[in-house]
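Structure below; questions to follow.
Left out: one protein chain. Kept in place: all the others.
Chain nomenclature is as follows: A, B, C and D, assigned in order of appearance, with residue numbering initiated at 1 for each chain independently.
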Amino acid sequence: MAILVVNNISKHFGGLQALFKVNISVEAGTTHSLIGPNGAGKSTLLNVLTGQIEPNEGSVVFKDRPLLNITPHKINQLGIARVFQTPAIFPEMVLLENVMAAVFASRDGAYKFNLLESRRHAQSVANFAIEILEQVGLQHKIRSEARFLSRGDKRRLELAICLAHKPSLLLLDEPTAGMARHETESTIELLRSISKKNMTIVIVEHDMNVVFALSDTITVLSQGQVIAEGIPDHVRGNPAVIEAYLGKEHA
Amino acid sequence: MSEMIQKPDSNAFFSVQDIHSYYGESYIVQGVSFEIAEREIVALLGRNGAGKTSTLRTIARAHEPFLKKGKIVLNGMPLHQLEAHQAAQIGVQLVPEDRRIIGGATVEENLILAQIAKPIGWSFEQIYEHFPRLAERRKQQATTLSGGEQQMLAVARALARDLKLLLLDEPYEGLAPIIVREIERILLEVKKLGITTIIVEQNAVAALKLADRAIILDTGLVAFDGSAQEVLDNKELREEYLAI
Amino acid sequence: MSKKHDKSKGLTRRDVLKISAASAVAASTPMFFVKDAWAQKAIGNFPVNGPTVTYGFNVPLTSIYADEGEDELRAYKLAVKHLNNGGGMVETLQPNALKRNGVLGKKVEYVVGDTQTNPDAARTSARRMIERDKVIMFSGGSSSAIAIAQQYLAQELGVIFMCGLTHSNDTTGKDKRRYGFRHFFNAYMTGKALAPILSKEYGKDRRAFHLTADYTWGHTQYQSMKDFTEKEGWTTVDNIMTPVKTTDFSQFLTPILNSDADVLILNHYGKNMNNSLTNAVEFGFKEMQKNGKNMEIVVPLYSRLMAKGAGQKNIEGVLGTTAWNWTQKDDDPGSKAFVETFEKEYGFPPSQAAQTCYVQTIIYSDAVERAGTFYPPAVIKALEGHEFAGTGPGKTLYRAEDHQCFKDMLVVKGKSPSQLKGKYDLLEIVSKVKREDTVYPVDTFPGELGPYEPA
Amino acid sequence: MGIINRGTIHLTVFALIVLTFPFWFEYTGGYAGLDTKIIIWAIFALGFDLLLITGYLSFGHAAFFGISAYATGLMLLHYSSNIIEAMIVGVVVSTIAAVIIGFLTLRRTGIYFSVLTLAFGEMFHTAAVSIFSGLTGGENGLTGLPTPTLFGEKMQGSNVFYLCAIFLIIGFYLARRITRSPFGLMLKSLKSNQTRLEYIGINVQFYKNSAFVLSSIYAAVAGSLMVIYEPYVATEFLEWKTSGTLVIMSVMGGVGTLFGPMIGAAFMLYFENVASVFLEEQWLLALGIMFMAIVVYLPGGFVDGYKRMMRHWVKKNQA
Partner (left out) sequence: MVNQIFLQIVTGLQLGAIYVLIALGLTLIFGTLGVVNFTHGALFMLGAFSAVIISGNYGFVAAIIIVPPFLFFFGVLMERFIVRFFYDRPHTDQILVTFGFAIVIQETLKWIFGSNNIPFKMPAWGRGILKLHEYVPFLDGFVAYPKWRFILITVSFFTVIALFALLQFTRFGMVIRAGMNDSEILSFLGINITRRFTLVFGLGSMIAGLAGVFAGPVTNVDPGLGMFYLVPSFLVVVIGGMGSLPGAVLASFLLGMAQSFTVSFAGLQAIVVYIVAVVVLLFMPRGLLGKKGVLD
């Protein structure tokens, strides 16, 4: 069953055609990668999905609900979480607070605010937050301020913030950028364990190791258009993909 | 990794010695060292976020990232003690990512701006001779140029200055393949001029076509320093650090 | 006679306040008509303990009326000196109960506060004097808003306030308070004194355009000027209310240029007056001809310091009223004594604000001596309806019903630079208006004085 | 958790300091009356901090202080001298204004927000002295108010002090609870990263507005108490200089610390009324220089300075 369907999305900025009649269908419980050279429209597509950009035409359907013309926080409340390319965390807050904010948001929704509830006494929230931090491997740093983390750890933290919502769809924008190799590997493991919990994941990624290690399906974008789609092996051998992405001579 | 880091030689034409730089509180360049001989062209490679652009910007003495430690020496001049404009005046030229063409100014004004500070390099005649496209559009608003033309202008702007070290940051980024070929042709021409160059490029294959040598960065550290051919031949190396 | 009531030695001021509050009901019986039957409870900072008594001088030391404030302060200091050692009006006051050894044998000391020309700051500062420095009386001010604000505070806390420079009808009109006394004249009296002279100087068939500072003083001034000039046969063409903060009045002057008005009346004071007059002169109103007559500018309320701020050239020939001018030193012994001692002390002549504040301090002290106690209701009684001489030309009356003072006042005109005799000689006296000519019935304005003992 | 935890201790100590304020304040050169004023401004500053936590610098908070003051004053004047109705009306009217202004201004950020709030604030101030001068008494302020009462008891002297003190203690308790609640966490997150907050499913606009309204309620309570303390309403209550003073107090004390702005308020009023005796007219100049020095060298204000000192001291003692 397709959890997310992108229908004929087009978007242009002035004269630049960022997306042209893009169709993608993401199956529930799978990991779906979007690849393509810089400027291919991957980030634009993510922005369309999370309500930052209004497309010029087309529609997006998530769990049979249209996803356009609603604000990012509503999209999030529907169950779509996003990890940004540059980690979007709360730098001045400690890790526990970072995740607890997300847990509270998920528990209370967009409007209800618990004015007088003590955070210190919200044990179940804190426990859940710690549990998630453990899941991403940050349990030993829960009292340090987020801005002092390394880039890799910041990304893990952001992932933890997103997981706090128990989303049904996780959007990852270059989750391993800036990570050392061993970090990348543990991130792959982490994502794999997450996807095993029946989570649908959409990844935009440059690192082919990551892409091929994780993906059930790969969609290749080039200059705003889908040029190939399919299982990893199928995509790997596709000449159009090689030309556009890997470079002709050394495919 | 450490065995790959070479001891910097202070006699080199250009050397970077154990530089550490920060964006605010994030520690980006974590102790990079390398050296480059005169007229050499080096490709600085690595995956997204490996610290390539930050290294270039540190060399160009940009305000950010902030260099906390380390030395950068060009032709005996201590670059690490200078500000960006001073670095530019002794011959460092950065052609930045996104070209950074100055909006609201014409093509020619962009070139004039490049020649306000002394010393200057190519004259306009020379530039227009090599870049006839720019000559055609000299009175046009520079931001209305196509991506490829903007890249030409960015390179021309660097040549308009008397340069000793050219830093190219992602010269092919966001350009259509046909334009990439044209920029490639220009860069090959620049190569013939014998200017010492560092080129950062995501498209490693394209970069290695120009470069004599390759340096691969990984999370702010030098992971490999060797000939360009070595990178092209070593699939494992490519997969590990370049993800191709 | 008050000595035996000094029982509250050990009490804190808070207790004093509480007692005074609790005794409010008991005190509001008509006992006080018999002087010796005063139930002399603690009110405000009464009783006064120790060998000294403190007065509070709350004047604008910063902000727009600072110059006036400084001159007021000079006058206060001089008054204290004279009260303690004799001299000045202490010698000329008639009748005179002052003993030249302080007041009721207590040496007079003073504290100074800064009103910042801001009612809120003025009240804060007054409170500080009352609550920290235990002043028995406070005085000062250069604005009606501030005077009124302090008058209410005086009533609340039971400390007499002798108003400084305040010209609004409200001060002794709808906002009159039992604990506040005004020595200065008001807008109504200005209108009454000025209008006949205007019609004499400029003719009966005049068309006036008013610019009015948009606050209560301005409104009362405008109303008074309108009423009295219309009585003289003038026509009021129009009035524009100008925001108090205006610094450039050109937009308000433009409509006048285009009207058929031939007199411009500026119901402005202080900085507003400086600016509007400067702008009006710039707009050529002084050289302009309208309806075949010379255009005239009138500034109903004048002060020498303000005239200085507006610039000599601008005020030349402009008519207005003022309470007193130092050039009157030759007219009466009180003015003479004051001006001479002031000049001797400071090297230049006093302003009308200084004269008002000086007299207020002297008159209060005299009332205390006459009452024989600092007990505020008794002092108020002594001041109410008191008539005296020797503080300026003619006799002065503090009317009991509204605490407005009536005395002679002046209609003045800005001198031309050629007439000047020295730096401080800016105003030419056109007419000395007699007290009888400006008296008005009490019921002209509404308002209640409130009780003798504060609630 | 036992009953004796850090929160209880903080609160008890705070309450004790506030309640005993009049008794020791006089030994520091202060005097009765000023103590009440300090408490009122502390309430105002405390509430302002709830907005500052979100990173929004309002230059128009005097509006809520002033509107409430006028509403309270008018109630006392025309309806009854009982403060309960007057305070309720004051706070309600001011809160309605805050809801509207917040809705309009919070859509902008940074300097635009500051200037918009400034414009709104000055609009109210100017309107009060011109258009509504019949109602407000114009430049004279609202005078002639009766002595406020509470159940027949006159609200004067120490009565007002303890009334204000109780409000401050409750206000502090609530502010502390609020900053330590999930809501408080969201406000902190709001300053830290609005985008991320939106992407964890929070309606950022709604939270911003709530913080704005909450802080305006404190301002309204303070404005209302000011009128009870001094049965008089000055036009200055609405003026932008009042907002500016509030900003200076908060910054000097230390933004986002709850204690800081209160300390800033106390310091500034103390400085204005006590230190001005030595500095005379130059106290404002001294204050300006001090303020600049704090912005340049100690952006965290007094509270930060204290923390740094303590850290330094601890380090020294450890060494």
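Criterion: a residue touches a chain if its C-beta (ideal position, glycine included) is under 8 Å from a C-beta of that chain, and two chains touch if they have at least 3 such contacts.
No experiment lies behind these values; they were computed from the predicted model shown.
Listed by label, the shown chains that the missing chain touches in the whole complex are B, C, D.
Only one of C:Leu104, C:Ile197, C:Ile240 or C:Ile429 touches the chain withheld from this view, namely C:Ile240.
Interface note for the absent chain: among C:Gln221, C:Asn314 or C:Ser335, the touching residue is C:Asn314. From the set B:Asn75, B:Gln89, B:Ser146 or B:Asn234, the residue in touch with the chain omitted from the display is B:Gln89, counting the whole complex.
Annotation: of B:Ala60, B:Leu145 or B:Val222, B:Ala60 touches the absent chain (contact as defined above). The set of chain B residues touching the chain not shown comprises 60, 62-63, 83-85, 88-89, 93-94, 96, 100, 102-105, 109, 112-114, 116-118, 157, 161. Listed by residue number, the positions of chain D touching the unshown chain are 57, 104, 107-108, 110-112, 114-116, 118-120, 122-123, 126-127, 129-132, 240-241, 244, 247-248, 251, 281-282, 284-285, 287-289, 291-292, 295-296, 299. Residues of chain C that touch the chain left out of the display are 60, 62-67, 214, 240-243, 245, 247-248, 250-252, 254-255, 257-258, 271, 274-275, 278-279, 282-284, 287-288, 305, 308-311, 313-314.
We take it that only the chains that are shown with their structure count from here on.
Distance from per-chain Cα centroids to the pooled protein Cα centroid is smallest for D. Among the other chains, B has the CA centre that is most remote from the centre of chain C. Centroids built from CA atoms put chain D at 36 Å from chain C. One finds 43 Å separating the Cα centroids of chain A and chain D. Counting partner chains per residue, chain C shows two or more touched chains at no residue at all. Multi-chain contact residues, meaning those touching two or more other chains, do not occur anywhere in chain D.
Within the complex, the chain C residues that touch chain D are 13-14, 17-18, 21, 61-62, 66, 114, 118-121, 123-125, 127-128, 130-132, 144-145, 148-149, 152-153, 156, 168, 170, 174-175, 214-217, 219, 241, 243-244, 455.
Only residues 22, 30-34, 37, 126, 129-130, 133, 137-141, 143-145, 147, 154, 156-158, 230-232, 234-237, 272-273, 276, 280-281, 284 of chain D touch chain C when the two sit together in their complex. Partner chain B is touched in their complex by these residues of chain A: 37-39, 147-148, 150-152, 174, 177-181, 183, 206-210, 223, 246-247, 249-250.
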